[in-house]
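Missing here: one protein chain of the complex. Every other protein chain is in place.
So, chain A:
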Amino acid sequence: MKGKNTFTFFRNLGFLTLKKKSPISMILAILSGFIVASMIPLMSKFIKGKGSILIPFLPLALFIYFLTFLPQVSQGNPIDFFYSWVPSFGVDLSFRLDGLSLLFTLLITGIGTLVFFYTYSYLKGHVYLDRFYGYLSMFMASMLGLVLSDNIMTLFIFWELTSISSFFLIGFNNEDPKSRKSAMLALSITGLGGLFLLAAVILLGYVGGTYSIQELLSQSELLKASANYNWIIFLLFIAAFTKSAQFPFHFWLPGAMKAPTPVSTYLHSATMVKAGIYLLARFTPVLGGTAEWNTTLIIVGAITMVYAAIHSLFRLDMKGILAYSTISALGILVFLIGLGTEEALLAAGVFILVHALYKATLFLITGIVDHETGSRDVTVLSGLRKVMMPVAVAAFLAALSNAGAPPFFGFVGKDLIYEATLHFGDWAYVLTGAAIVTNICLLFAGLLAGYKPFAGPLPKQFEKVHLPHPTMWVPPLILAGLGLVFGIFPSLIEKSLIQPVFTSLVNNDTIIHLKLWHGFNLVLGLSALTLATGVLLYWKLKPSNNLLRKTFKFEILSPKTLTEQFGNLFSNFAKLWTGFFQNGYLRNYVITILGFLTLLLAFRLYQGVNIYIDTATLTDVTIYEAIVVIIMAASIIFTVFSKSRLVAVASLGVIGYAICLIFLFYSAPDLAMTQFSIDTLTVILFVLVIYNLPKYKSFSKKRVRIRDGILSIFFGTLIALLTLEVLSEPLNRETSKYYAENAYILAKGKNVVNVILVDFRGFDTIVEITVLVIAAIGVFSLLKLRLKSIEKE
């Protein structure tokens, strides 16, 4: 009855506000976070001061906006919004609000609202409060886009944006090297996953012929039968596992807890890390149901949940405990999606909500404890209920929901998990066993973080601790309260929220029922067993530094260490590589480039030289020319080997004049003139400068000179051979013919070279003159400007 009333209430609410659904309103809702984020820098003073209370109303407004869609979605009518963006690539802004998306949007905006309000007190007066709100809004918008996108290309873009905003938030305390390192680690792991997602998206689009998830749904059989199916799910899995911190990619998540607590709450327990889960859930109806899909997910999920759960036993830092228990919970979700039965998928849908409610509460409480006492060490904290009762109440409620104690929502969730594993054929006992072990450890972790700091006597040092501002303790109380309310009245959300989620997961019309009490059966027995063992473990096992230190021994084998070593190896190699090639010595660059070029050319020539010179077509050599050539060759050798700079420069002048003569012999009078004047000028300039220069000496060792000599001779020979090869090819004279024919007709000039320069290519010449002017200004200023006293030192 009660459920029905609420349902009608939501429907009425819907009719009040939901007049029409234009795509613009949805796009605005999604992008509002980006808009606010980009406006914040403009009014940073206001945001840091009086305006800071305004920002939390953004997620609140969005929460209400998305709530208005609840009635329609509950009735099984998903809502589509379409706006064509880049039609030529099949990339559209198409959004689809179905059960799964709605659950996530409500979590994102709902928990977002609480976290934003919480931040208002938590970071009050912080220098970077404006930035923090900006990153957080950006993240919220990206996350909304991610869960609403129907187009997988836009889904990928939003996916990357969440990684990027997460990077900024983890590194928020940018002066702490540990923060920066954790942020880098998180970005590299999730960024790697993003790369795999892009590949998966492209492959999906290629095989399925569309980027729309709705259309891919109808191609499900085709995709599963495709030869690329294994590749697609492999790529998709890596993306999901990195984002949702599955073994062996889980290690970035504990590091990400360096971020301020609101971030840990929001990104790293309730929303972002569930993006991988969302991806798997979203593609379950499209790609799921095959042996490869199920087995992989079951194995990875099971390893993650047990491994992380056991890890959480040894932590002392409240955040560390919660980080590992979050990884474990994510493992459970992957595991459930892997089971793939209707029961398991229902359990997954419920557990997403269960976990979000209690884990966000515990994180927020950790933040309060840290904020007020300055410590997160569970061995130090105790008795805090005496100074902050409302916080303690929220913590107890969350710990109990986490423990799966009746009548909490967590109990409903855990029952569903056990039912799913028990009904899973041959492997039922193994899988149930794994689930029980995980739940026992999680229960322990929950008690450690939610019960221990508040129980027992209050130490002296904490006597002056007081309750924080209500915006900090009310949010966890709301979340923990919901965990209790949903547990007692599961019908509140059964039809309105969970049923549509289930429908979008299994893609059929099965009706579900959520019940708190199933009667006395095996599942209840298992629940009782879990509870009893967990509580017993809590009394027996006291976490201590010794225990923690023992686990460090295995650190050397952990995926984190291995990844870091790989990363160091990579950066060392890059350093060596760069140091070798980019070493700051100009000639080494020249040697590298020429050496490579020489090898390439030599290889080409080795494959076959095509030189054919018809001696009859060659021009004759007269005695004058022969003399010029000999003089020139001699001058080149003089230039290179001369011990005197003056001789070298003079020989250079001789080379220039010899070239000038060759130009003259072979019909290029203009060139001869230019070469003559330029060469003269260069030599004069050189001689003018020479007297100011130091002794002309040879710096290099003999060995180096021989090496350079060999390289130069090789290169010269190759150029000569290439020239011969080009000479034996026919020449295309079309361009010259055009100029020659039109020089007089079009440009009224008879010296074709001149006409080309000043007429046909006149603009080039103007630019050339400009270059010369700039060079002249440079020369003049270098010559005339006086050195400043500091430079003369």
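Throughout what follows, a residue touches a chain if its C-beta (ideal position, glycine included) is under 8 Å from a C-beta of that chain, and two chains touch if they have at least 3 such contacts; residues count from 1.
The criterion applied here is as follows: contacts and distances are computed from a predicted model.
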According to its UniProt entry, is the unseen chain "Cation:proton antiporter", "Aminomethyltransferase", "Phage shock protein A, PspA" or "Hydrogenase-4 component E"? "Cation:proton antiporter"
Sole touch to the unshown chain from A:40, A:378 or A:743: residue A:743
Among listed residues A:24, A:222 or A:678, the absent chain is touched only by A:678
Filtering A:380, A:428 or A:713 for touch with the omitted chain leaves A:713
In the whole complex, what residues of chain A lie against the chain that is missing from view? 584-587, 590-591, 594, 613, 618-621, 625-626, 629, 632-633, 636-637, 639-640, 645, 648-649, 652, 655-656, 659, 662-663, 665-671, 674-675, 678, 681-682, 685-686, 689, 692-694, 696-700, 708-709, 711-713, 715-717, 719-720, 723-724, 726-727, 731, 733, 735-736, 739-741, 743-745, 750-753, 756-757, 761, 764-765, 768, 771-772, 774-776, 778-779, 782-783, 787, 790-793
